[in-house]
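A quick write-up on the structure given underneath.
A single protein chain has been removed from this complex, and every other one stays in its place.
Let's turn to subunit A:
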Amino acid sequence: MTTKNSSRRNILPSIVLISSLLVTSCAAGSGSQAGSENAGATSAGIDETTLPEGVEIDFWHIQATIYGEAITEMVEEFNATNEWGIVVNESFKGSYQELNQAVRASLAGGGSPDVTMAYENDTLEYLANDVIVPLDPYLESEKYGVTEEEIDDMVDGVLARQRVDAYNGSTLSWPHGNSSMGMYYNADLFKKAGIEAPPADWDEFMEQARQMKEETGLPYVALGTGKNGIYYNIMRSKGTTPYDPEAGTTEFASPVSIEALELLAGLYEEELAYTAADTEQEFTNERTASEIGTTARTSTKIEQIGDRFDWTVALTPQESEEPVTQLFGGNHVILASDDSEQELAAWLFMRWFAGTDAQAIYAARTGYSPAVESALETELLTTNYEENPQKAAAFENVFVNAQIMPPTAAGNAIDDMVTGVVEEVVLGRLTPQEAADRMDAEATTLLASAPQN
């Protein structure tokens, strides 16, 4: 009898503990994944929509520091001036990776933002999950769309990335404001070494590097730890796109790739280049004559360098008819909701953000270049570029030539792999031929295993 009672009494702690375990393990609930119920929205249907006053939308982004302050200022401006009374609630969500984690969680549990920043790889992922709103009906809407002039006003590379091949003819994103890969150079040091202008091609780049070392004893260029960017840039400047996600092929084993790797290996072997975690510090502290990096850092360089030396930013060397460099940064996308008014309000905010006035604010406050050329004509940006000629150079010399790499779900994995292999080359552990063969084999496998849309 006692044993039986004791057993009954002892059931209670078991139940309590099992309940605790359930709380601890936090089992996934039945996620209410947003479906793109309005994916079939038409321009005519959108035109008929009358937006009620005070629609609230959530906007998630990755911008902190001066970029975050600029976003706050722009959102406040939009909230105060938009004719529909739309209220945008902006929220900083960390890095792109953390933002993507937050979006994934929200897609599973509800509460996804109306507008979020996203790279093409993320956009492809959202497309595969049917949670992204195609923008073409909005673009074509008579009442809420954009005109041909507005489209033509957009910088070529920025417009192209909103409707890449992988989107199957749709426009899935709209500009946020971007940067590009440029070559910052110390004009005083160049003059000291007897160099008149930045290099036009890679042979001249190598010659100048040797000349700089000989005349000043300084290395010619500082490169970051992620070597995939400069390697892609050399290949693309020679007219070769490193890989083709649709065909599943790569050019990593091509003669152009070998040339690029030999160039990089030579720069390191002759101690004309070196790797730095923070290339900006190397450049601003005059430990190198040039730096290859993102033009987003132009504004911070202006502040750090002051009038200590003369410098500017140029396009990296080019050897093909169409100059090209890397385009960095994300876009805006609309995540599907079951409310067409929310989606329309999201589009109107995105349209405003990519417009002349907003892009002028963004480019004036930060190191980003404007997505539309008309922003250059605004008083705000005209004054800002006059006061900061390096920012104007970043736009005119570099940004207008920037194009993204072909997007693929395997993009990040390929970038990591290429960075690792190129590092082995500059350290002398692999020959360019060995590296090329390895990159070709590994990238082909990665492309084949990536879920393409």
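One rule holds for everything that comes next: a residue touches a chain if its C-beta (ideal position, glycine included) is under 8 Å from a C-beta of that chain, and two chains touch if they have at least 3 such contacts; residues count from 1.
Convention: contacts and distances are computed from a predicted model.
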| item | value |
| --- | --- |
| Missing subunit (named according to UniProt) among the choices "Carbon monoxide dehydrogenase large chain", "Blue (type 1) copper domain-containing protein", "Intermembrane phospholipid transport system permease protein MlaE" or "Carbohydrate ABC transporter membrane protein 2, CUT1 family" | "Carbohydrate ABC transporter membrane protein 2, CUT1 family" |
| Contact partner of the left-out chain, one of A:Lys93, A:Arg236, A:Arg351 or A:Arg438 | A:Lys93 |
| Candidates A:Thr65, A:Thr81 or A:Thr147 - the one touching the absent chain | A:Thr65 |
| Missing-chain contacts mapped onto subunit A | 7, 10-11, 13-14, 16-18, 20-21, 23-32, 58, 62-65, 67-68, 72, 89, 91-96, 98, 101-102, 104-106, 108-111, 179, 280-282, 284-285, 287, 294, 296-297, 300, 303-304, 306, 366-368 |
